[in-house]
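Of the protein chains in this complex, one is absent; all others appear in place.
Chain IDs A, B and C follow the sequence of writing; residue 1 opens each chain.
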Amino acid sequence: MAPERLAEGGRIDRRRVLRFRFDGREMTGHPGDTLASALLANGVRIVTRSFKYHRPRGIMGSGAEEPAALVALAGSAAQGNVVPTMLPLTEGLDVRSIHGWPSVRFDLGAVAGLFSRLIPAGFYYKTFMWPDWHLFEPTIRKAAGLAPAPEAAPEGRYETRNAHCDLLVVGAGPAGLMAALTAARANARVMLVDEGIEAGGNLLARKVEIDGGPAMDWVARAVAELAQRPNVTHLQQATAWGWREHGLVMVQQRAPGHPGLIERGWRVRAGHVICATGAIERMIVFPGNDRPGVMLASAMQAYVNRWGVRPGQRAVIFTNNDSAHEVARDLRAAGVELAAVIDSREGVEAADLPLRAGYQVQRSFGHAGLRGVEIAPVGGGPAARINCDLLAVSGGWTPAVHLHSQSRGSLRWDDAIAAFRPDPVAQSSASVGAADGRFGMTQALQSGAEAVAAYLGLAVPDTPRATEQPYNIAPLWSVPGKGKAFVDLMNDVTLDDIALADREGYGAVEHAKRYTTSGMALDQGKTGNVNVIGILAGLQGKTPDQVGVTTFRAPYTPVSFGSIAGGKAGPGVLPFRHTPLTGWHMAKGAVMYEAGARWRRPGYYPRAGESFQQTVDREARAVREGVAIYDGAPLGVYAIEGPDALRLIEHACTARYGTLTPGMGRYGLMLTEDGLIFDDGVTFRLSEDRFLMSCSTGNADAVGLHLEKILQIDRPDWRVHVTNLTHQWMNATICGPLARDVLGRLTDMDLSTAAFPFMGLREGLVAGLPARVARVSFTGELSYEINVLPRDLQSLWTALLQAGAPEQITPIGSEANHVLRVEKGFLSLGHEADGTVDPYDLGMGWAMARKKGDFIGLRSVLLRRRSGQPRRELVGLIPEDPGADMPEGAPITPGGKRMASEGLVTACVHSASLGRRVGLALLVDGRTRIDKVVQVRLPDRCIAARVVAPVFHDPEGLRMRG
Amino acid sequence: MARFSILNLARNAISEHRNWTEHWRTPELKSDYDIVLVGAGGHGLATAWHLARVYGLTNIAVLEAGWLGGGNIARNTVTIRSNYMRDESIPFYVKSVEFFDRLTKDLNFNTMHSKRGMVDVLQTWGMVRDRRRRRLTMDLHGARYRPLSVQDLRRMVPKLTGGGPDARMPILGAEFHPDAAVNRHDAVAWGYARAIDAMGVEIHQNTPVTSITRGADGAVTGVETPRGFVRANKVALAVSGHTTTLSETAGLRLPLRTINLSAFVSEPLQPCIDVVVNCPDLGIYLSQSDKGELVIGGATDLGQSFRRDVKQHVFEDTVAAMLDLFPAFRRVKLLRQWGGHLDIAHDASPIISTTDVPGLFVSAGWWGGYKAIPAGGLCLAHLLATGTPHPLATPFGLRRFRHLEYVLEAGTTTAR
Amino acid sequence: MLLLHCPFCGPRSEIEFSYGGPAALPRPDDPAQISDADWVDWLTVPENRIGPVPERWCHSKGCGAWLTVRRDIRTHEILEVRHGA
Partner (left out) sequence: MAYVIRISQPHRRALFDLRGTPQALAARLQGIVQDLPTRPCSLARHGQVALMRLGLSRWRLMAPAQAEAVLEAALMQETASHDTAITLISDTQAFFTLSGQDAGVAMSIACPLDLHPTAFAPDTVAQTDAFGVRALVLREGDDWVLGVESSYAAYAEAQLLQII
């Protein structure tokens, strides 16, 4: 057995032995141990070295409050900055201490120790300026940080569940258990979460009675009853770490007990939250209060009672309140010699204890660990030394109001307990027990039951009787003296630092925090923040509530990013969409592109030995010369029907549709009310009051929202139904001069231009499948968009490929489509329509001008155009050097000078049919500058290009209409 | 003002630092100033600095509702950069970055300025195009950006192991912006405060302005505070999210809405990220502070908000995006998260402007305006001192809204 | 993650909704009839007080209803949710 393990007692299983390593040394512990209790049982005093001054530090706390000790884990569970008091011991743990100053070569740590006077709070701000911070930063950075960043992702998963309950009880101490029992018995849906390994809260650490028996027997009965009830979910090792709006509390469950699952997150939406989070014991700040062997009194009590560990041989207690008296008795009972109980309060009595009332500990002695303390009367007087290897400190208790504060609840200072306690709540909730500043056990039980009864409208049930202990306190925040007295051990912030901050004007509590970094470490100042407030109050002659608290923020204790993301990491980070043909494209080796709205689409289909440009040229040529096919499935489609369908469409789009005959379609733009282009597409008229509107892939959902908003918000009297058919009709499009021949083999529809003109829509069978065929063209070539049910799309695709085999029908991707549309000067969202242009800029004002009356965006377009400011207009660009690549996005500047641009290249492609590069541009007053030469300005050169009309292929549109 | 230097620090060490004095005074509030600046955030303080230093004006009060530097300057992710897209914006930010580069010396206060550069990780072709356009336009104005191969990116940021060829969002390329920097945000506020105090400007903390008063001619006469009325013919608002709250007391409506931005830090780690890493396609960016925490920002809650916390789903999305690119950070722990509320103009570009109320000036719309603090201060100071807009700020006047002539920085729509 | 009470579906998580921006006054029937200044004001100036403001949400993943919500933007407290404008 480990050397400091007591022979009996505690909640550990001595029959089973767990082996672990600390800095390479083999050690043992037992189930029920935390890493901290096991280290103490093995006599480990120094667990880490401090961040700034390189001082040895040991374990001081017993739970989430731990203010000093951090370790790193190696092996499969590798992680840094682990709080040993919160980690259940498991077989094979490989634990390393963390040295804040890792570089042996230049051990600033040692330097820092010697020259610590040179580095008070804020020293960075005053120095390292010459010649440059950059000279010092690498060294300082190397010194910073505690554990190394993990090398690889852990094996295993995380998941997040959504949970709902009437009552969420946080904390399974007496108050929380009583609250949960009361709610469970009333058949409410209850969730009880507690961060500890087992339920009981501070009862685990104490020898007290409830209902006339050991308190833990009562706990066991309560836990058993809760476990039986189907309306209760009880989680341990589950920390409520964040409280959001509307009753949403985030819980991290660290031992989900599911194979392969590392941690589980819970989003708990609670009707009511009971904060039974207990209280946190605080330090008294005195010189040398960080020496290993100095502990919180409650922690020392926990080690002897709960874990059967004697953390030392001879103890001194230093307190300003009653709670540590019980600790003194428990230590003595565990065989620790009680050297003295130093109580700063005058006139306190405890006949059974070696009490020195009205005394304080002035400083501690020892090298690596504690060897003794110096005590003296509080008001001054002769000092005396007491030898000891343990000092149990209690500066009083602070209600754990973190969650209450996160929920926007406020706090009020209570002199009676010298602490902030919850004041009015902001969300449906109540704080109970020690979290509410009620430090008596009977009170804890009662308040738990009362709060639930009040919320559920029940009579308050009887609660068990319990051991009572008084709680009196006279605040003592700090004992000034020579040597470093720490308010924040993890960040090495001292009493002098706080005083210096105050002296230099950083006395506001938020300034003091930031100037000294006190409260900004891993523990977020759970034990020390109140001391800082007390100390500042003393310096400024204020009360603590005049000084105020810093803001409590999530998380309550550090939470792994893995459990926060839960299942969202991986593909969940961005859902992906497949068309019925995605598998086909991938099998054909298509290079897939992200295409908006989470679709992936083929960019191009390279063949062996082809360069990118060769592939794109081949695909583009197929459209211009033969026949090609592409997957148009993601195109947005809406059915719009009803007596006011036309009104809706004309209100939303720039073009006129009233003149459209059934079976015909028209291209139009959709504007925002700001008069900027938002989307484009073709709308077909099916009958008098039925239309099909297509919109861009990326905006398909947004267009649906937009149309519904018009109908439901602005024009509720219009009788129109809009139905999203994006997933009901999906198209394969064949295009190219031979498209008609190929399609003709699969349908008996009359494909002649007379019967089926450009912009026509016809229904019929294609390859035996019911189809709606639209003669639209985004390539400028004869083109049929064949819409079928998605379940039929693969059959259609196969049939088209077979039918077109003689013509070598070529599947094409978005790259070739881009080339073809540029050759035609068709706009593309994100290229020409970059969010700043209106229809006139793109030469599409005609559609608007012909319209009567108002529609969305018109007022703004006209207003903007009246400013008389020159506009950038769409033009074509031909580089004088036919091979010159004008990068998309390249600015055009006056005379090619390096000055503000007068336009930009929006697209530039190699046109296979023209055998040269051509581009499109937005150019100030571009339409008046046709045939002029402009300069595309690149960092190292200019490209001269001629301004032309923005169409390079078949300007009359005969090919696509023919 | 005691000069800060290593020598002075050593000298003070001998006296146990008992002789350092306060960095700024707590003066009596007078009833009358030439200029009242409302808000001791970065923009308010920098404006005062330029007014005093460049224009010699020091009869100025900076009135701060709470503790100085406690607004968004206390809560931002300190990315300083000039990789903007439009001719209107880039020169302004270039100037601001230059100012930042010498701020430590200008203020004699170490702002721990670290010019480590920023890398943009590009995962869609639309973003590649967007960044190329920025690069080529930035070049016109002397801001640097250079394309990186995926290999170079991975060498620069070894922890970035996600985004491989088979990933949901494969990394297609990257751009490096060497001008980018990070520094210590609080030091910027404190350094400015100390410097302007030394030049005679008064800073009054815990002095919220409750309303703006106007005379019979409509012009500003001063401001009301719980500590009394303060007279001034020129009042400038640099109050971020509260701009409209105050402007409306003068009957002025502004095209601004207040939104929440949030950020978070991890536990401190040994140095593992040497540049600012920005992943615009997934909406997340991070850098590592000198203390070792990863400082992370990301998705935004679109709705109006005066909250300083964060919405859970927004937060989760950001974390998930980070882990997609940095899978090893799964076991890294969140240390603290927070938010700020700022205003954003209808066109998302800043406003440095006179208003329809004579004597009332605003500097607002700074939702990415930490980087803009020095240049924003210069421009507002110029406007206050001369009555005419600084050339760098002419595009940012309120006038632009009269004809809806937006400066659309974030204007690109989705690709088809 | 707000809990929005859709008048049709009941209390639902914010992730089911799409934010639709600040709720402006009703769109003028004929924008041509109002002054430039009023148009710009209507278009660009939202209500932005520290307190309840009207805004639009669409229950886009739920029933599809467009809603007008009054939400206190200091506390997230929701004072009213109604269908339509």
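We adopt the following convention: a contact is a pair of C-beta atoms (placed from the backbone, for glycine too) under 8 Å apart; a residue touches a chain by one contact, two chains touch by 3 or more.
The model shown is predicted, which means the values in this text are computed figures rather than measured ones.
Although it is not drawn, the missing chain touches A, C when the whole complex is taken into account. For the chain missing from the display, the contacting residue among A:461, A:548 or A:570 is A:570, taking the whole complex into account. For the chain left out of this panel, the touching residue among A:480, A:790, A:939 or A:957 is A:790. From the set A:425, A:458, A:725 or A:938, the residue in touch with the chain omitted from the display is A:725, counting the whole complex.
Along subunit C, the points of touch with the absent chain fall at residues 1, 8-10, 12-13, 15-16, 60-65, 83. Counting over the whole complex, subunit A has residues 157, 159-164, 189, 257-259, 267, 269, 567-568, 570-572, 575-579, 582, 599, 634, 639, 641-643, 689-690, 719, 721, 723-728, 789-791 touching the chain that is not drawn.
Keep this in mind: only the chains that are shown with their structure count from here on.
Annotation: 26 Å between the Cα-based centres of subunit A and subunit C. In terms of their C-alpha centroids, the spacing between subunit B and subunit C amounts to 29 Å.
Residue positions of subunit B with contacts to 2 or more other chains are 307, 311-312, 402-404.
Counting partner chains per residue, subunit C shows two or more touched chains at residues 1-2, 36, 40, 43, 75-76.
Within the complex, the subunit A residues that touch subunit C are 162, 244-248, 267, 269, 408, 426, 673-674, 701, 705, 708-709, 712-714, 716, 854, 858-860, 863. Contact residues of subunit C toward subunit B in the complex are 1-2, 14-15, 19, 22, 36-37, 40-41, 43-46, 48-50, 53, 55, 71, 73-76. Against subunit A, the residues of subunit C that register as touching in their complex are 1-3, 13, 18, 20, 26-27, 30-32, 36, 39-40, 43, 56, 58, 60, 64-66, 68, 75-76, 83-85.
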